[in-house]
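This is the structure I want to talk about, given as structure tokens.
A selection of the complex's chains, in situ.
The letters A and B name the chains in turn, as written, and every chain counts its residues from 1.
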Amino acid sequence: MALKTVEEYLESIRDNREVYLDGKKVEDVTAEPKLKKMVKYACADYAIAQDPRFRDLSTETLPGGERVHFVFVPPKSVEDLMRRREIIKLSARIGFGLPGGAKFTGIDGINGVALAAKRIDRKLGTDYSARLEKFRKHCMDIDAAVSLCMTDVKGNRALHPHRQQGHQDYYLRIVSSNDDGIVIRGAKVHISNTAVAHEMVVLPCRAMRKEDKDYAVACAVPANAKGVKIIGNAGDGMHPMVVFDDVFVPTERVFLAGEWAYAAEMPYMFSTYHRLSADTYKYTELELMVGAAGLLAEYNGLEKVSHICDKLAWLVMYAEGTEALGKAAVQNCEFDEESGYAYPNTIYSNVAKFFFANQYHEAEKILQDIAGGLVSTLPSMAELNNPATNEYIRKYLGINEEITAEMRMRLFRYIQKLCAYHSGNITVHAEGSLAAQRLTLYRMADWDRYKALAKRACGIDTEHPEVLALPNLIDAPVKVT
Amino acid sequence: MALKTVEEYLESIRDNREVYLDGKKVEDVTAEPKLKKMVKYACADYAIAQDPRFRDLSTETLPGGERVHFVFVPPKSVEDLMRRREIIKLSARIGFGLPGGAKFTGIDGINGVALAAKRIDRKLGTDYSARLEKFRKHCMDIDAAVSLCMTDVKGNRALHPHRQQGHQDYYLRIVSSNDDGIVIRGAKVHISNTAVAHEMVVLPCRAMRKEDKDYAVACAVPANAKGVKIIGNAGDGMHPMVVFDDVFVPTERVFLAGEWAYAAEMPYMFSTYHRLSADTYKYTELELMVGAAGLLAEYNGLEKVSHICDKLAWLVMYAEGTEALGKAAVQNCEFDEESGYAYPNTIYSNVAKFFFANQYHEAEKILQDIAGGLVSTLPSMAELNNPATNEYIRKYLGINEEITAEMRMRLFRYIQKLCAYHSGNITVHAEGSLAAQRLTLYRMADWDRYKALAKRACGIDTEHPEVLALPNLIDAPVKVT
């Protein structure tokens, strides 16, 4: 069937899933007022795919004639990855800086697992790749909303999974298995949009040792599977903890089961895709930040002030640098030789994530610096309708006929939302912490080449072929004795 | 009478003041649930002064035998200023990083105006200083809660007060005057704790030109004076906009009225005192930030991780640097020759404010980096009482018997509050923006001396006496030809 309408989608997730929020069970996720935001973000993906203006961009007709969401199609070229970026940017522009909630993270999980599975199959002769592609087909068929479960609760982070104290379930693990499938137990956190997803892709979150082999598990689980409990985060419930209380997973949905030496491959490939997705939607958030800063300068009469212009320029640099680095990760992408899968340039996608996450608090500081204290001390917008205060508000908070009190109050209120706590923390941690990017960059760097070039400059011998190819036309900085 | 009990204080502010919040009039500020936080912070100052453990620190017996709050006594020594710091720190430690709400800002206004008035009197032969001291005595007598009104709404910031478009009231001004007093009109913003104050000290917020002379006005106004409208900021109402709708101020309460050339003196001296007060309470907030970070490392099992230790050390540097700079501003304070008033070292108190405000977002980043994503995605604490989820929460979010899920959830919840939007913005803007500190530092710097020392190093002649006194024992970096 493929391509669901919004209504079909909503109907499809009224399926007795076990969801909790703020201490209570949610009987129907589509009806719970606190979950309305999440539901809208999920519906947005379906609405966009149905919209004639966006259909060509966001959907694709398969050779068999079936129309599916484009993001399910395996990426094979720069153009495919770039189109994925455009789809994310469209939904995130619609969503005020946040991408649609039905497919954003899950797809990166599918593609990440697909690539990792291919590599594992090649080495071990397993058939994980085939299982994954079958699951991919299933997702196309039901036009699935897919979420991604990676981060374990971890317990004491100084200890390996099998060394944890108190109990053995701080990392999700296989508690039993037979020919039909496996039973898994554990809890994953930060599992965005799961309460409105059909499927969850489950991955390990770290490298494993031999003793941790029961923790080397990847699979796909329906959100309404028996034993799955989705405990929403306080407030909007969009990023729940998901408990797997002895959940059975049939063999055809298992993509890793004990091959501990390859556990890291999956989060690694997922992250490569997902850091780029993050960079992509982040640009749409940063556009808003730049725009809000520009409006602030305009609405405060500060557009000619040199240090304000400097700060606005910095924000442009920050936003456009994020976009440029994201594009570079695609335009210089890498290819899996055998399958032809395209994946973002690992170094560049990590640079892109680090670039925006590491400087986000600086951007907030600049925005708040331009904004002035009123952003914190703004009277309620309800005063605009209070006959006793309304005139004062209009008189004193407006600037002139063009820039009214209401416009400024709206802008100040928006700045508050832009800089809410959540933003900074999410920016640093979503799609992997700064430490994760540093680690990847350190590991992936071509140290041999870097060092060989430095040795040449020092007059220290090196056999590196790239260095040997350089003619000696210029005196080395440190002379050879 | 002096020294009010908490009950006497609460009774004293039920006085028909005109307060608005979230679009509605507040009939009794002491009874409005949304204002409870502000009321508690104001009461704290009275409770502390009554507490036998803190009475010696926070109160003083006047020569006439009357016991008054110490902060009303004019500071005359390093010890006086240091004791002011200790009083602020005590109330701010009690208040989880925020000082008591009855006297914090207003006192700096009284002392700032006092010093500025002395200088003006000396030059112009006015008697503002005597009026101010009489007002000070009145505040002692009623054990007043005092707030401070400085920041005007400003309209178009690129324009001078008298050049504003639309209306002439973007900066508070004198609209008429006679022998009995003056009538003022305008609106001030960020006027902390005014809804529970007895008195407001009103100051100009900038230097004025001759054409702006009606805007050069300072005075004291009761919070319940006719024409005063206090419009609370959305939420807790602690930092309202205060409208002066043609408020009459009797002559004895007027401290500046048209002497435009001296307008800047008042905000300048107020800021000198208040930046130090800010630095003082900020230390108690930073103690909590350091402590929370230390607990995070402990509760996440990260205490031995090198980059975490580095970050904790940075936070210690940040907190203790703030305290050290604040102390330095007191220990190297300046004295008004004639009156003997002590005031903080201007350069150092600005360095202190800049130090903590400029690095606050970096500190938030570090805190969030250590915290991990759970701070954003934490389930509600209500799950601890939900029979359906409670066991999962305890099992998966606790680390061991010592560090339970509840403890970690409390800590994560606290981090959210510490890093709420308000903090960053308030830190940058309260007590003057970063630009204000830069401006002060630029203006107050001893450029003659700095440049003369540099000229000596360049071999360029200079007549500066400090440089002439230096013997030529070492070759100048740039040789004299």
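Criterion: a contact is a pair of C-beta atoms (placed from the backbone, for glycine too) under 8 Å apart; a residue touches a chain by one contact, two chains touch by 3 or more.
Since we're looking at a predicted model, the values are computed, not measured.
Can you report how many copies the full complex contains, not just the 2 shown in place?
4
The rule is simple: only the chains that are shown with their structure count from here on.
Where the CA atoms of chain A average out and where those of chain B average out, how many Å apart are those spots?
So the centroids are 40 Å from each other.
What does chain A use to touch chain B in their complex?
20-25, 151, 153, 155-159, 165-167, 169-170, 187, 189-190, 229, 231-235, 239-241, 243, 245, 300-302, 304-305, 307, 360-362, 364-365, 368-369, 371-383, 385-386, 388-389, 392-393, 395-401, 416, 419-422, 424-426, 428-430, 433-435
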